[in-house]
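Mind looking over this structure? Questions follow.
For this depiction, one protein chain was excluded, whereas all remaining protein chains were kept in their positions.
Chain nomenclature is as follows: A and B, assigned in order of appearance, with residue numbering initiated at 1 for each chain independently.
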Amino acid sequence: MSDTILELTDVSLAFKGIKAINGLSFAVRRGEICALIGPNGAGKSSLLNILNGVYRAESGTVVFEGEHFHRMEPMKAARRGIGRSFQNNALFSGMSVLDNVIVGLSRHAKATLVEEALRLPRASTQEAAFRERAREVLHLFDLDLHAGTVVGTLPYGVQKKVELARAIVAKPTLLLLDEPLAGMNAREKEEIAAIIGRLNRDLKLTIVLIEHDIGIVLRLADHVVVLDYGRKLADGPPETIRSNPDVIAAYIGSDRAERAA
Amino acid sequence: MSLFLETLIGGVLAGTLYALVAIGFVLIYKASGVFNYAQGSILLFGALAFVSLKDAGVPVAGALAITVGLLIVTAIAIERLLLRPLTNRSPLTLFMATLGLSYVAEGVAQGFMGSQVRALDLGIEDLPMFLGDIMISQFDLIAAGVAALLVIALSLLFNRTRIGIQLRGVANDTLAALSLGIDINRIWQIVWAVAGLVGLVSGLLWGARQGVQFSLSLVVLKALPVLIIGGFTSIAGAIVGGVVVGAGESLAETYIGPFLGGGITPWFAYALALVFLFIRPAGLLGERQIERV
Partner (left out) sequence: MDHVGLRSDVPPSSIVVAPRAFGVAAVTALVLTVPFLTTEYWVNAIIVPFLILSLAGLGLNLLTGYAGQLSLGSGAFMMVGAYATFALQLRVPALPLPFAFILAGLVAGVVGLFFGLPSRRIKGFYLIVSTLAAQFFFEWLFLKFPWFYNGNSSATIALARGLSVFGLNAENPPGRYWLTLGTVAILTLLSWNLIRSQTGRNWMAVRDMDAAAAVIGVPTRSAKLQAFFVSSFILGIAGALWAFAYLGSASVQSFGLSRSYQILFIIIIGGLGTICGAFLGAAFVSLLPLALDWSFQHLFAGQVDEGLRQNIQKAIFGVLIIGFLIKEPEGLARLLALPNLRRSSRRTLFPSVRR
């Protein structure tokens, strides 16, 4: 196992001729929390979408777990152990919390259609195991009470937690979180930040996250990459980012956010 | 060679009628994002209303005026009772709702005006014309001319009038249009009414040819492949799609049909549309969309 889990070299992406990401290179070490920060439209979400195959990079290479890939497909990414949460909650709104989380286990499903239709032993065993694993994760997030609730009816903050639960239930090796704290109040933010810290510490999860709350980011992350207009502005541990003049210039008022947090 | 040309020209002209029907769909799709499965039934409703009035002794101009009025009222009712309550619902839900609408329109039209075939005489004689040794239907030629006039009228409406500019705004970016204070509900009413009028014109042309009857509403099934091929968002696409389908059907029936026992017209357009879906999902002239997560 190498020390670097993910390495991007000179990655570019364009929509209708507009460069969303321009010659971006950085590496993520195993077991760290890497935060991507930058203003809206800096290409952060697009970058996550490249990492799990929703978009395809025009040029450059992405190496994950020592493996080169040119064309990642969303499902392949999930099968290789890349978990993901989305910027606007992307839960399955017609399903219960428990079912939402179990869907996250799809890549471990072995039972065939016929086995499931006839409830043959392998299907029953799998079902029981999935339910148990999902309940375990729900417990981790203190969501036990909501297991049977249809997810579309829950408050936003709870939905965010369900999404995190769904992202980690299949035990990914790399977790991509797109603004996990967005739209929350200060108390909820602290709670989710603490959970993210715990996931990283206790489960040894490598996490790449996008977040606007600089205060929390600088506290939580081991490594910060600053993007602006699809380019990398800075890259390093939080302490150096804090004092980087380019970043301060791009983030006027960021010191205020820091004090508030 | 002359058989080929005759088949091709006949198909192209028939295709302009498909295009005319498809234009009604494009208008509605652009303005409200709905694939209006009821367009065929509304077309039947309009044509049936006109014929009934005419048969009842109402002069042509009066019958036309009343029918147009009915179609405008229908458009307003659809906006109030269907579109508005379903704002922000998925395209699939809207589609199914228009399927329900088609049942209402057909049930009401035929319930009030009867289900029998009604002859409609527009005073256009369907005499064959000869260009050299190629036979062309005069009726088809006139229908194509009407279609062309209608397209010119519509493009004037959309490019030269305030309503047209507002409509294009709504089609390009609904949210932005709303924030600029455009009354989107009124735009929907206008567009559905205009689409109803386009439907009336195509209904009268088709009705003059094969009688005004239930099967008119089935033109919706022809318009769907036309739109897939031409693209849902462009009037030019509807015309190109109509011509491609018309010519394709006609050529296929003549040259491929005999090997398959004939009668392949009902599904050929769909097979063609499927091929296009795989090669060019946005249609020939449609806009490609980027999926966001």
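Simple rule for what comes next: a contact is a pair of C-beta atoms (placed from the backbone, for glycine too) under 8 Å apart; a residue touches a chain by one contact, two chains touch by 3 or more.
Bear in mind that the values here come from a model prediction, so they are computed numbers and not experimental data.
Trainee: Considering the complete complex, identify which of A:T9, A:T149 or A:T173 is in touch with the unshown chain.
Mentor: Residue touching the chain left out of view: A:T149.
Trainee: Which of these touches the unseen chain: B:A56, B:L127 or B:L175?
Mentor: Per the contact definition at the top, the residue touching the missing chain is B:L175.
Trainee: Of the listed residues B:R89, B:R160 or B:R186, which contacts the missing chain in the full complex?
Mentor: Reading the full complex, the residue touching the unseen chain is B:R89.
Trainee: Based on the whole complex, identify which of B:I9, B:A143 or B:L224 touches the chain you can't see.
Mentor: Residue touching the absent chain, from the options given: B:L224.
Trainee: Of the residues listed, A:A20, A:A35 or A:A123, which one is in contact with the missing chain?
Mentor: In the full complex, the listed residue that touches the missing chain is A:A123.
Trainee: Identify the residues of chain A touching the omitted chain, counting contacts across the whole complex.
Mentor: Residues 52-54, 73-75, 77-79, 84, 86, 88, 90-95, 99, 102-107, 109, 111, 113, 116-119, 123, 126-127, 130, 144-145, 147, 149-150, 152-153, 166-167, 170 of chain A touch the chain absent from view.
Trainee: Hey, which chain B residues sit against the chain that's not shown?
Mentor: 35, 81-82, 85-86, 88-93, 95-97, 99-108, 110-111, 114-115, 174-175, 221, 224-225, 228, 260-264, 266-267, 270-271, 273-274, 277-278, 281, 291-293
Assume only the chains that are shown with their structure count from here on.
Trainee: Find the geometric centre of each of chain A and chain B from their Cα atoms only, then give the gap between the two centres in Å, rounded to an integer.
Mentor: 47
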